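One chain of protein is taken out of this complex; the other chains stay put.
The chains carry the letters A, B and C, assigned in the order they are written, with residues numbered from 1 in each.
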Amino acid sequence: MENGACKIPINVNFHVPEKVSRKTGQDSTKVNVGQVEIGGSRIVVIAGPCAVESREQLFETARSVKDGGAQILRGGAFKPRSSPYKFQGMGEEGLNLLREVRNETGLPFVTEVMDTRQVELVAEYADMLQIGSRNMQNYPLLKEAGMCRKPVLLKRGMMATIEEFLLAAEYILNQGNDQVVLCERGIRTFETSTRNTLDLSAVPMLKSLTHLPVFIDPSHGTGLRWMVPAMAKAAVAVGADGLMMEVHYKPEEALCDGYQSLDQPEFHQLMIDLGKVAQAVGRSI
Amino acid sequence: MENGACKIPINVNFHVPEKVSRKTGQDSTKVNVGQVEIGGSRIVVIAGPCAVESREQLFETARSVKDGGAQILRGGAFKPRSSPYKFQGMGEEGLNLLREVRNETGLPFVTEVMDTRQVELVAEYADMLQIGSRNMQNYPLLKEAGMCRKPVLLKRGMMATIEEFLLAAEYILNQGNDQVVLCERGIRTFETSTRNTLDLSAVPMLKSLTHLPVFIDPSHGTGLRWMVPAMAKAAVAVGADGLMMEVHYKPEEALCDGYQSLDQPEFHQLMIDLGKVAQAVGRSI
Amino acid sequence: MENGACKIPINVNFHVPEKVSRKTGQDSTKVNVGQVEIGGSRIVVIAGPCAVESREQLFETARSVKDGGAQILRGGAFKPRSSPYKFQGMGEEGLNLLREVRNETGLPFVTEVMDTRQVELVAEYADMLQIGSRNMQNYPLLKEAGMCRKPVLLKRGMMATIEEFLLAAEYILNQGNDQVVLCERGIRTFETSTRNTLDLSAVPMLKSLTHLPVFIDPSHGTGLRWMVPAMAKAAVAVGADGLMMEVHYKPEEALCDGYQSLDQPEFHQLMIDLGKVAQAVGRSI
Partner (left out) sequence: MENGACKIPINVNFHVPEKVSRKTGQDSTKVNVGQVEIGGSRIVVIAGPCAVESREQLFETARSVKDGGAQILRGGAFKPRSSPYKFQGMGEEGLNLLREVRNETGLPFVTEVMDTRQVELVAEYADMLQIGSRNMQNYPLLKEAGMCRKPVLLKRGMMATIEEFLLAAEYILNQGNDQVVLCERGIRTFETSTRNTLDLSAVPMLKSLTHLPVFIDPSHGTGLRWMVPAMAKAAVAVGADGLMMEVHYKPEEALCDGYQSLDQPEFHQLMIDLGKVAQAVGRSI
């Protein structure tokens, strides 16, 4: 039986939208980012800094995550920040650095797009577009992403139900683009000791309802660097198709989210540990 | 003492951003929508259909809410819908109808803008731009709205804290536009008997922290037509500067949100009842 | 039409349990606490300190809340505290003080019972038993309260749905005791600027589904002394049958919850303001 499918009939109290719905016996969709295939038995790791901050920071980190086994690089050029007074990203200069580092390392990259007017520009540079949590229900942006024929990493809104998450993906598929990866990144609850509550049950639920691959982001999901390894292992055990993690060459100096970024040795050790868990559940990484 | 200020020092566990912050002794900002002043002792009612559906529907409803005492008309031309298969609004044709009905009735109108590319267009027609819950953290949209010099009705995200709500408003003020009205419209909780949980405590909290006027939307806040009058009265009693309510000439036939729309006689009766509560708290409507 | 009933059919996604359910045309149950009737057109105010701390504190506060118009006194003798190291209440000595102060002032009193083994003891002293939020689903305690034939004030659990709240009350009625008052006191949400989120929509919802009277506790509901008056006014406007509020003769010195207790002048002023709102909605206080 294919990975992720479920023998027991699933009953949910909502209608799963047509195009994202997994039909009986349907295989998972494979999403291709550069040469990397997402949705197969190999678990894919996306790693890199929260934001592109400088050439040195980006190149150092990219080389290191590649060495550790990451297959896709992440890095924000346009950053959605709660406050207008915080670092908003390097913009197109950041995209240029990402392109350069891809040329050197061979790693394809994913980066966030926040504005319908930027989709064309970002799609010119990036191998995969990210639509962030705060924009999960930004319908014009979803439609633009659906029209641009690049793979899309769609993050779950921090208070979005599974139903709303699937409907948001349907907006993209409905424009003819089925290269969509869903990413759970923590939901907002009453608990405050973690930044968010990482909802790992979203993985089996989504895998049963939709043919789209499902990722976990334990960095945003916990907001705690020391907790990322434990939750990453759990994500692999629960059946995620991949992980998205923040790694920084100097977390203490990061302009953004350093408190939840792994340093390079931590990332390398974690990749070794994840390999064992992957094997235990019949997958590789 | 001016309405909304608070004698007891407020302690919150976050920093209130500079431009939205109410300084000691500072008056509330007056926001002017057409000839209507928001933020004074008179409570302002915005009413109308969820979406513009037809000339007949819009004109009938507009005349009726004006008769009832509404001072501003609402009506969506571009609609954010969870599902891509639901009615998405009439677009620019809807804006044209709204302009026509303003010419006839004299009611200024507010309508939602969802896309940075539409801000200029919508601002040409509308007297006030609405930024909806799902876009409360759509930062490029907030910036565009801040640059366009029309008053903005900013709705609280269904998962946004008071701090994030104020930071979102700060994005608009930071572009030089201080004509912003904050609107609480229900937050998402575990409770499912109502569509959302209307957080009326947001009114005294926001009134104490910021100089911006604060509205309540009891239609979205409850999702239940029969409950709107009770919550509207509570909103006036708690100190809201205004109300935004959905009214439809035939709620049973509405293309959108009919289950939470008042019919015309209900709206007229409610306005009479609200007048009494307003008087009891030293205001008028 | 009787206060609280609703013309429009209510649809909820659960079964309202038999004995608490309001049948078509059924009047609200009147609950009698000493000589005080709850559930009629007059709004009843329960006021007093969080905990009984001393003779002086209790007598001073009781006299003052009586002067202000409170009809029932509150005061905890057995206190549920999150930490085992905090003041746990005066126990039976506190009950004795409450009895004495009733003899002097004529005010009946409500006090919390936490343990099935104490129900008989507390019922000997008190005019009304309170079952607190943390015990809303303590079924043996609910059954004991149902058997003891004293009126019961049942507080909503901080994360209890309306359905669960009604089922908890059904446990009491099912033992033959229909003298139950429901009290909304704030639910737990993601918002942290208030202690809880006071769910005022629970009032019209409960009034429509059940014949039991419904109270609001704005002290616990907000956790903020300065916000109590605004929310109390809203509670009256929304249709609550009564209010429960913490008042202390020296809030700054209270052993428990002083930060949410009104002082005596604040309480007196509030009662005057509430009278106006009550009149505006056709009731008295």
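Things to note:
FYI, a contact is a pair of C-beta atoms (placed from the backbone, for glycine too) under 8 Å apart; a residue touches a chain by one contact, two chains touch by 3 or more.
None of these values were measured; they are calculated from a predicted model.
Shown chains touched by the hidden chain across the complete assembly: A, B, C.
Considering the whole complex, the residue from A:Val31, A:Ala126, A:Leu200 or A:Met245 that touches the absent chain is A:Leu200.
When the whole complex is considered, the residue among A:Thr105, A:Gln175 or A:Thr189 that touches the unshown chain is A:Thr189.
Taking the whole complex into account, chain C touches the unshown chain at residues 17, 80-85, 114-117, 134-135, 137-140, 157-159, 163-164, 167, 170-171, 174, 188. Residue positions on chain A in contact with the hidden chain: 6-8, 10, 12-14, 159, 161-163, 187, 189-194, 197-201, 203-205, 208, 221-222, 225-227, 230-231, 233-239, 273, 276-277, 279-281, in rising order. Although one chain is not displayed, chain B still touches it through residues 188-190, 192.
Simple rule for what comes next: only the chains that are shown with their structure count from here on.
Inter-chain spacing, taken between the CA centroids of chain B and chain C, is 33 Å.
Averaging Cα coordinates per chain places chain A and chain C 48 Å apart.
Touching two or more other chains at once are residues 159, 188 of chain A.
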